[in-house]
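The structure's right below; bear with me while I get my questions together.
The other protein chains are all here in position, but one chain of the complex has been omitted.
First chain written, first letter: the chains are A and B, and each begins at residue 1.
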Amino acid sequence: MTPKIEIDQFSYRYGDEIALNTISLQVQPNTILAIFGPARGGKTTLLRSMNRLTEIGEPGTHSGRILLDGQDIFAPGTDIATLRRRVGMVFALPVALPMTIFDNVAYGPRMRGVRSRSQLQDLVQSALQSAALWDEVQDRLDTPAQALSGGQQQRISIARVLALEPEVILLDEPTAALDPISTAKIEEALMELKQQYTIVIAPHNVQQAGRIADDAAFFLMGECIEAGPASQIFTMPRDRRTEDYITGRFG
Amino acid sequence: MKRQHSQLVAFAGLWFAASLTIVILAIIIMYILAQGLPYVNLEFLTGRPLEQGREGGIFPTILGTLALGAVSLVLAVPLGVGAAVFLTEYTRPSPLTTIMRFGTDSLAGVPSIIFGLFGFIFFVTRLHMSWSLLAGGLTLALMVLPTIIRTTEEAIRAVPVAYREVSYGLGASRWQMVRTVVLPNALPGIITGIILSFGRAVGETAAVIFTAGTALNIPTSILSPTRTMAVHFYILAVEGISLQKAYATGAVLIISILAINVLANALITRSVSRAVRR
Partner (left out) sequence: MKERLISFLLFLCALVSIASLAIITFFIFQAGLPLIFRVGLGNFLESSLWNPSGDPQSFGIAAMILGSIWVTLGAIVVGVPLGLAVAIFSAEIAPPRLAMLIRPVIQLLAGIPSVIYGFIGLTILAPAIRATFGGPGLSVLTAALILGIMILPSIISISEDALRAVPSAYRDGSLAVGATRWQTIWRVLVPAARSGIVASVILGMGRALGETMAVIMMLGNALQVPRSPLDSATTLTSNIGLELAYASGAHRDALFATGVVLFVLIMILNILANIFTGRVTFWQRLSAFRPAVFNGRAAWRRRNT
């Protein structure tokens, strides 16, 4: 099987601080890859690199390639907006834009140029359904999204990405700010979504990684220590440091 | 105990200074209103001045003030907001932006008489606009530009970075992001800047008198000379035309400034409480 995403000798540095050091990884289509490890390991940097969000505000430098369906996303002439529609991103903190629920979810399609009201309605409805939020908000789509709870706002963030009809979804600790019930709902939604999408997630903790991941990669201080099927990584890690981290012996 | 004692004295001094400042403001406002309001009535507000303003009302100067403020804002707002958007969203800090900031900061410190001199030699004389709404409006526009740029920049900076990331992350282009996220959220702050700039235009004299002139007619075109309330007030007072009319004009001027500030403040508190609620 050809990988959906292939990260090839990728490095990223902020000034002279190396955030990612020659990472190579593959993500198979319709799977969930969990990138886990202690804070400052480079998880966020890798996720943000994958749809070139690193380029806003923080001009670091990269080397190596990231291939999406075999095409280097950094190749000159790549349309960044198109890339970001193909590879959607959900951030750690739920952010509802200060507009209605409908407008939040319709934001991406509108930026792409979709004008037709009925088309937008269809997109919004199916996105909200896939994000397991439709039942809760269908009768108040015209109310401000910021009035929703944190868990609902995070599902809005997911729905917003789904409305782009992307191919890959990136999630950076999407449940870090949420209670266990909301977390469970989001994990459930993710399990559904992988039928259709390829998912890369920086999970909130090892347990979450264990629950949802097909493949896993352990990141420590900008290095990918080891990567492989989740079943193997979480039961018999090859590297001592991975084992220490998983068993909670990590400093 | 001596330390406690000197603290007591010092704090008493600070309280006194703060009260004094408030009292001074109150005296200025009360004095002008008390002396002037009795002469302010509908006739005064809507009547034409007679005998250089010794009799009659101040209607043309009210119109002149509004017109001049409007002309200057029409010119300065797009320019200033555009400049602020460019400086905050389209550039990274660079020597160029540093110089641009220094330029706008310095422009804010240039005294209004210098703007008056410039407007006089450039717009009035060199560009043959003569004393006119246009020349005055252009001069005032330059003068309020720093205010607009700075308030807009601040309002834009207050828009959470997270909104920008979400917008870019959903495939928005830079301008789409600015139009849908930055500008709507910065709007209350921008409007506050616009209102405050209008206040400056209302109160300004030195830059206006040599560029818009002192003609006491109702302005009919962008090239008509005009006299603003502040200029009228100045002439009434300095040339000793009518102290009574001066007080009355001063009262109208003070009330306008009060209204403008209350409006600006209401907007500020609204946007602050919105920011808190989110």
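Heads up, the rule we're going with is that a contact is a pair of C-beta atoms (placed from the backbone, for glycine too) under 8 Å apart; a residue touches a chain by one contact, two chains touch by 3 or more.
Treat the numbers as computed from the prediction; the structure is a model and nothing was measured.
Screening B:40, B:62 or B:85 for touch with the missing chain picks out B:85. Contact with the undisplayed chain is limited, among B:50, B:74, B:113 or B:223, to B:113. Although one chain is not displayed, its contacts with chain B can still be listed: residues 3-4, 6-7, 10-11, 13-18, 20-22, 24-25, 28-29, 31-32, 78-83, 85-87, 90, 92-95, 98-107, 109-118, 120-122, 126, 142, 145, 149, 161, 173-175, 196, 199, 202-206, 209-210, 230, 233-234, 237-238, 243, 246, 250, 253-254, 257-258, 260-261, 264-265.
The rule is simple: only the chains that are shown with their structure count from here on.
Chain B has its Cα centroid 47 Å from the Cα centroid of chain A. Listing the residues of chain B that touch chain A in their complex gives 92, 160-173, 176, 180-181, 184-185, 278.
Within the complex, the chain A residues that touch chain B are 51, 53, 56-57, 59, 81-82, 84-85, 88-89, 91, 93, 95, 97-98, 107-108, 111-112, 146, 157, 160-161, 164.
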